[in-house]
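First, the structure itself, so that you have it in front of you.
A single protein chain has been omitted from the complex, and every remaining protein chain is retained in its original position.
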Amino acid sequence: MDKVLESAGMKKSFGRSLLYTLPMFLITFMFMTGGKPNFSDPASALAMMTAFLLVNVLYFFMHYTGKTDRYRAVLFIIFALSLSYTLIHNMLEVRKSMSFSQADILECKIPFCHLVIPMMILPAAFTKSIIFPGSIIGGFANISSMVLLWLVATVVLGRGFCSWGCFYGGWDDGFSRIRKKPVIKKISELWRWMPFAVLIMVALTSALALMPTYCSWICPFKAVTEFEQVTSVESATKAGIFLSLFGGLVIALPVMTRKRTQCSFLCPMGAVNTLSNKITPFTLKIDKQACTECLKCVEVCPLYALTPEDVKAGKVSLFCSRCGKCVDACSKRAIHYGIRGIPAGTMKNFSRNLFLFVSFLFMAIFSAGSIISTFQGLFKFIF
Amino acid sequence: MKKVKIIAGISWAFLCLILIIILFPGLNSFSVSVSKLPFMKLNPRYTGGEIANQVISKSCTLDIRRPVFNGFLKERNSGFVQLDWHGTIPDMIKDSIDFDHDGNKDFCISINRKDSKTVLNPFNKKVKEVLISTPTSYGWAARVKLVN
Partner (left out) sequence: MTDSLILGLSSGSACLATCGMVMFPYLMAGSAGVKRIAIDLSLFMLTRFVIYFIMATLAWYFGQALFSNPVVRNIVPGILYIVFAVLLVWYSIDKNRKKDCPAKIIKTVNNHRLVPILLGIVNSLGFCPALFIILTKSATQGTLIQSYIAFLAFFIGSSVWFLPLPLAGKMRKKEVLQNIGILATGLAGIIFMIKGITNLIGGIING
């Protein structure tokens, strides 16, 4: 396998890999330190250095080994864990609880996340207002910056956002890697359309109720971020739904299927990002001449984005999040990163290098804050 | 045609690279521009509506907000009026409110801050019940349900 990769030019020499890592090294250094490293607080400096090294070592290994998903997943999972840690830590420090109160809602202090965006669109168009109790500008996770970050990311990465930018995806990605072999092997293709059904339902209910219904009633990640105080039958029901969905779709099913079931069967944001897959310049291509139709890619795809029919037709479906798992699994390099307009089977390295730089840079910078803060907490705890 | 497609694809990819590189350093200033878009304001159901009247007493101020009946396409039958108390608030709040500015008091609200017990005494058929009564960072807030 390694020989195949080497001969095909996926693996790079040590020096060449370092050279490819240099721009990432410089840019992440600038972003993480602001150009002026501060060593006055040893715990912060150590946390920053660890995060910086982690990001760059992972990127280096992507080039050196020719593997993508293995190293992407490490940062992706750390990102998810660290964001939950940072949020919970802040909540406990400020509010002494993981739940937010009615006062927090009244004062519009709820952190905004990208999952609200699909529910905002209709009310924004018809009522010219945002239906979320957050801050428009300023403060932690404000609406304007989150909308902007998501908008640019989804245009640039399409559904790639779900594997390179989403700070929740790492949870089910992580759990999907626990078992070596799946217990549940076959799930009907019909379920791939579920996020669209959820999207329609939450977009309509949110518009009619002027309330982000997915956040209020469905979001499984409330279990690892923040949720409404349990004060009534309704809020208890909500908490029950959050916990069951988290347990079922983020933990149990990913473990049993080795797939990212929450992302595949529930997330309305995934449905929106699927639509933007039509815009992004970065795609996955199947070189029909090299493909032996072994269907290894179908087997490993965590998002049910590939079917045997897709492989036979030489097309990757819109559900693809460019995680790179199929690329890593293909011994013939038949499935590879590509750029729109460039025919399949050509300019494979150029396309991969460009895509990796763009997507990894986004994830590295986007995740830096929460990873540094988590390391900081960890070091303070240890020392 | 094939070459044009390749050039267009690569150009679009490089443009995306530039977008990502300038996104983070420019995030604050770009966000300010986004926040100025016409729909970028919170719905009154969340802000509580504009302040319509202020009652200033010795130690504290009561803001009476405009009643909120906002719906998706048209006004709803039920809504609320939000009251905010700022400053040094007494342990026992008791205020009579005229939310529709017709010169007549519409309800009287009494709040015991120690146990959060809130009693509503409506004088107007439109006033129904207390939806929220909670301490806030600035003092105390209450929402009273209204029907049209």
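Labels A and B are assigned to the chains in the order they are written; within every chain, residues are numbered from 1.
In this section, contacts are C-beta pairs under 8 Å (C-beta built on N, C-alpha and C of every residue); 3 or more make two chains touch, one makes a residue touch a chain.
Since the model is a prediction, treat every value here as computed from it, not as a measurement.
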| item | value |
| --- | --- |
| Touch partners, limited to displayed chains, of the chain removed from view | A |
| Sole contact to the chain not displayed, among A:204, A:230 or A:275 | A:204 |
| Candidate in contact with the missing chain, chosen from A:196, A:350 or A:379 | A:196 |
| Residues belonging to chain A that touch the chain removed from view | 190-191, 193-194, 196-198, 200-201, 204-205, 208-209, 217, 233-234, 237, 241 |
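Here, only the chains that are shown with their structure count from here on.
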| item | value |
| --- | --- |
| Complex interface listing, chain A residues touching chain B | 27, 31, 101-103, 105-108, 122-134, 136-137, 142-145, 147-149, 152, 155-156, 207-208, 210-211, 280-282, 339-343, 354-355, 357-358, 361-362, 365 |
| For the chain B and chain A complex, residues of the former touching the latter | 2, 5-10, 12-14, 16-17, 19-21, 23-25, 27-28, 30-32, 34-35, 38-48, 70-73, 82, 132, 134-138, 141, 143 |
